[in-house]
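Just one protein chain is left out here, and the rest sit where they should.
We call the chains A, B and C, going by the order they appear; numbering starts again at 1 in every chain.
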Amino acid sequence: MYAYVIRRLFSGLVMLIVMSFATFLMFFNGAVDPVRYTCGKACGVPGVLERNRAMLGYDDPVPVQYAKFVKGVFVGRDFPDDPALRKSAPETIARCDAPCLGYSPKENSTVTSMLAERAPISASLAVAAFIMWIAFGVGGGIVAALYKGRWPDKLIVGTALIFYAFPTFFIGLFLYKFVAIKWELTPQPVYTAFTEDPVAWAMGLFLPGLTLALFYIAGYIRLTRSYVIEAASEDYLRTAKAKGLDKRTILWKHTMRSALTPLITLAALDFAGLLGGAIITETVFNYQGLGKLAVDAATTWDLPVTVGIVLTLSTIVILANIIVDVLYAVIDPRVKLA
Amino acid sequence: MNRTKASSVIALSAVAVLGLSACGGGTTGNNNGDTGATGGAATAGGDLLYLTKRPAEHLDPQRMYIGRDIFTTGRTVYRSLFQFPAGEKDATKAQTPIPDIATEVPTSSDGKTWTVTLKEGVKWQDGKDVVCEDFKYGVSRAFAYDVLDGGPFQYPTQYLDIPKDKDGSPAYKGPYSKKGQALFDKAVTCKGNEITYKFNKPWGDFPLAVAGLRVFDPYREDQDKGAKNNFVIFSNGPYKLDGTWTKGKGGKFVRNDQYDPKTDEGTRQANPDTITFEEGVDESIITDRIVAGAGNDANAITDRVVRPPSYSKVEPLKDQTTLVDSPYVFYLVPNMSRVKDVNVRKALATATDNEGWVGALGGDKAAVAATSIINPSLPGFQENPIFSKIPAAGDPAAAKKILTDAGVKMPYPIKLTYQGGDPTLDKAMGVIKEGWDKAGFKTSLDPLTETYYDIVNKPNNDSDVFQGGWGSDYPSAATVIPLLFDSRQLSASQVGNNYGQYKNKAVDQAIDKAALITDPIKAGEAYSAIDKTISEDYGYIPNYIQRFYFIRGKNVTGYEQTEATSMFADLGTVGVK
Amino acid sequence: MSIQPPAEDLSTDVVATAAEEVGATKIEGRTPWQLVRMRLRRDKTTMFILVVVLFGLIMGITAPILSRLGVLDPFSGNRELIDVTGGGLPLGRFGGVSWAHPLGVVPGTGQDVLSRLVLGVTYSLGIAVSATLLAIGLGTFVGVVAGYSRGWLDFWLSRLIDLTLTFPQTLMLIALSPIVVRLLTDRFGVPEGDIANGMYVVGVLGLFGWPIFARVIRSQVLSIREREFIEAARSLGANNRRIYAKELLPNLWAPILIYSTLLMPQFISAEAALSYLGVGIKPPTPTLGNVLRDSIQYAESDFIFFFFPALFIAILVLSLNLLGDGLRDALDPKADR
Partner (left out) sequence: MIGRAHHAPSSTVALDAPRDESALLRVEGLKVHFPTEDGLVKAVDGLSYTVPAGRTLGIVGESGSGKSVSSQAIMGLHRGSRAQVSGNIFFDSTDLLQIGDEQLRRMRGRDIAMVFQDPLSALHPYYTVGNQIMEAYRVHHNVSKSAARTRTIEMLDRVGIPNPDKRIDQYPHEFSGGMRQRAMIAMALINDPRLIIADEPTTALDVTVQAQILELLVGLQEEFGSSIIIITHDLGVVAEMAHEILVMYGGKAVERGSADEVFYTPGHPYTWGLLSSMPRMDRARLERLRPIAGNPPSLINPPSGCAFHPRCPFMDEAKYHCVSQVPVFNPELPHPVRCAIPEGERHVIFEQKVKPSL
């Protein structure tokens, strides 16, 4: 078990290194001088390009930049890394403590602190969406499977498909403009920190969470439904029936156990993906989460932030994969960790 | 018309300028609502909500260059030597500086030396007095413009009497490197509570610049952490920042107990107990929320115009809306290095359908067609004889004839580059394309997002026409024509604000001459004359003046939009029920 | 919460077994194609959906021709049809619906909405089809090579799949846009504007869209490999290329067909989402995405204009999804979804 986890962590680390280096090549070896995308319109101010280039170390070759970045993750970094300047004019130096994911001259802030500020919002949204999509998606899928081929099945699957067919931003804006503002059926989707007011936190998360969940619900209904139907046709359920077990035990103990086990891992991976922010939903509802930060950074070309987010999100995905693999071994006795 | 554009297109480039609305003497604003104190007399107390889409880029006074930010902070947390009066309905008076921390607005006999006396008893939020050295330190920060980028640093760096290096930059490099500190110490001096600025040329507009910008504001050296302070507010006004400011989300102002209203006359009523800024909210959502008026949304004001799709919804709420002309003029600039034939430029101008453009932007609540790059409300404005002759809807047939007579090959390809990101502007550009194509051009639209700045700043770019927008920094055409058309800002690597790379020695010389005129009306007439010269070259094509169609919450009182705050809502008078 | 088990039981096993046993004798002598056609013909819903999809395809193919002929006019403004003082909203009821403009006109410009949507179908479908071809082509290639080679090549290709899946797709799509578009125009001489932007969207959707399908194909190849006929073909001295061409690919067409049909609606939605975020083909060229991006502003003031672009997308996405399901049922009846 431990050996497996360690091996898995190691391969994840290798993946992370390859992935991060590929990211550096993509962004810093492209057709465009990267420093032009660190200052927006301030790039036109005399001296800013030169200063940013020196500050961010963009005059180094890509492998050197990469090495400095990696070093910064572990020990922190100064922007610019100039000991002389640190003595004479500390105001012009930005200290970026470990784990340092870069510095944005445009925002005058370290990428790490920007991520840390936004992460709770995305995590809240992910939790809200997760609860709703599991409740509606898995619940709906089970009901659909139980009534396979009859009207509740068709209604559930059909409704989910129709929601799925409309683009997320359309549904989000529709919910926001009509359901929340015009008809005032739901609380205003404004983010409040959990620590500030848990009730307001939950109320504000309802619509964005639902919007995000709707994107997943259709898929989960279909998956759950087919898993339950598949599980119900397994030989061991015939055995359970032949033993004289009652329907309830057969359904909840035997069918669901095998139908939902693969769903757990899928849901865990999707949830992990969401932790990195939901770009469209956060944009529609003006939730200042990682997704909004990402899209703002990408569209205004704040390169250090973009790179920092790409790397963070990828790390989450890699980690989640490892966790899910280990988790799967725990919940499915057939999987051996060798 | 629209939102982001209002300020972001304007803030086109490095030295993007916007700020004060116009009007030194003329009248402004064909206001269709009532523009007096609206919603009843303001009383103290309550929580004001300020909804906006576009986040503040800087809250550091030396780095601010967006009119909205300059005035929202100026009425709440930052005091200056001078300021414009609040709630002043007379446009001329509204744009005449009155003393703030200064005991009076001084005059200068030669326009080069300005000495200002500070009031006693003005305190920072930590209880320390605002002293002369704070002002001196504040303006010194403008010289560190590579670290503290974004602000209107060109005014102190060009005018203060400090020698220049070979590359044209000032020999003083700012308070961090302290290079050339002695030179700066000679240009700005403190004697007790008297501060003296020495300029290298006459600058009669100095009080206007102080009141209209924040670059001359005081700053406490012991609080300075360089660029890290971008969203830090160290207040000397009636409010202070509660907690931290988060870009994209906003922040909350609460009362500053160190503020003494007795030192402050006629401007900052500071009615609400708190002011909450909520950033990043889409315009249509802002409108919807204020119309619905649930909870705190009834206490909301905004700097974002009502968008055309929401007009019908806002129509019944006449006493919660205002419609005024903004100080911003939008225009197109032909790239002179590519479109070299004046007849082609003339044909472009002749075929430009400003009426259709205004329609696409949402009609007369969004914009009015413009005939000059100088806002008619600026002092000394003269009608532009070239563009006012072209029909607002354009004349593609005449344009085609011009092209045919010029003997150019048709269809003539034109690449029109603009800052995209807004579907309404995309539609409007489609109208321009339609008109031009009818005249014999083959227009390709090139909407760019943030790469726009990168592209337009390169002298060798391959765009034929750019879009721009401009508002004067303070009420004078001196902050329009020279900034946009002086060819001396062009270099091998930069075009500055002169995107069209317009070069005309006669214009450069006329600009120098006009700068020496001290009478505001005469100066304005001189700039209008230069405008005519540029128009004869078709160095730009005027499009429209943006209009501000604003909505506010039903509980908002004392609501004012005057020239003193560039037609944005004046936080100095506003209150909530 | 407990869900009461319904009267009918889930156990279809016996029926399925019996039916299969019957099927085994009944379908004897029929080619898989005939079988699929037979099942499809019996599936009324899927046949209907197929008609809808074909209609969409025909619409997409003919729209550029109709625009050139002047039957459709997606670009010309009709200023007389909009209310210049009322925010540019169309004059007349229901967003300016008339015989000349069955779905009304675009607020602000007075362009014909139907024409823009029909031509939008061309562009959206064009993007979706091209991206699907790219993703499926790449996925098939990598999947077949990995599945058939096993060993180190399989290992590295599988890692490549993992690696590609690690990247945050949407973010990369937005973030890489200026770099790659510039690369296309400056280094590869692709014309600027619609062509470069369209190529970018197709390319990046395709490049991030292939890995999951490659996995499917790889496992499919692995299982087919195990079947005897490959062994048989090999023992008869067939060389590798012949094995790929003659034995493997005919067995892969079912997943290829199913996944192509299911990827397309994903890409149509993706195009719309990217347009919303400002990436991709820009107006005045209409795509369903950029028309919708404009129209969502008019939720309350011009419902017709607000609703129809979304409806066009929804119908395309829904029908393609249902078609994919129908195909799956027909091609692989055991996968009961």
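Rule of thumb we're sticking to: a contact is a pair of C-beta atoms (placed from the backbone, for glycine too) under 8 Å apart; a residue touches a chain by one contact, two chains touch by 3 or more.
Predicted, not measured: the structure shown is a model, and the values here were computed from it.
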{"item": "Which residue of A:7, A:154 or A:243 touches the chain not shown here", "value": "A:243"}
{"item": "Touching the absent chain when the full complex is considered, from A:261, A:300 or A:315", "value": "A:261"}
{"item": "Those residues of chain A which, in the complete complex, touch the missing chain", "value": "234-236, 238-246, 249, 254, 257-258, 261, 332-334"}
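One rule holds for everything that comes next: only the chains that are shown with their structure count from here on.
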{"item": "Most central chain, judged by mean C-alpha position against the global CA mean", "value": "A"}
{"item": "Interchain centroid distance [CA atoms averaged], chain A/chain B, Å", "value": "39"}
{"item": "Whole-Å separation of chain centres (CA-atom averages), chain B against chain C", "value": "47"}
{"item": "Numbers and ranges of chain A residues touching at least 2 other chains", "value": "32, 37, 177, 182, 299, 301"}
{"item": "Shared-contact residues (touching 2 or more other chains) in chain B", "value": "284, 421, 449-451"}
{"item": "Residues on chain A engaged by chain C in the complex (per definition of touch)", "value": "15, 18-19, 22-23, 26-27, 30-32, 37, 142-143, 145-148, 150, 161-162, 164-170, 173-174, 177-178, 182, 222, 225-226, 228-230, 232-235, 237-238, 241, 247-248, 251-252, 255, 276, 279-280, 283, 294-295, 297-299, 301, 306, 309-310, 313-314, 317-318, 321"}
{"item": "Chain C-touching residues of chain B, taken from the complex the two chains share", "value": "284, 307-313, 355-356, 358-366, 415, 420-421, 423-424, 426-431, 433-434, 444-447, 449-451"}
{"item": "Contacting residues of chain C [partner chain B, same complex]", "value": "75-77, 79, 82-89, 106-109, 111, 178, 182, 192-193, 278, 282-284, 290, 293-294, 297-302"}
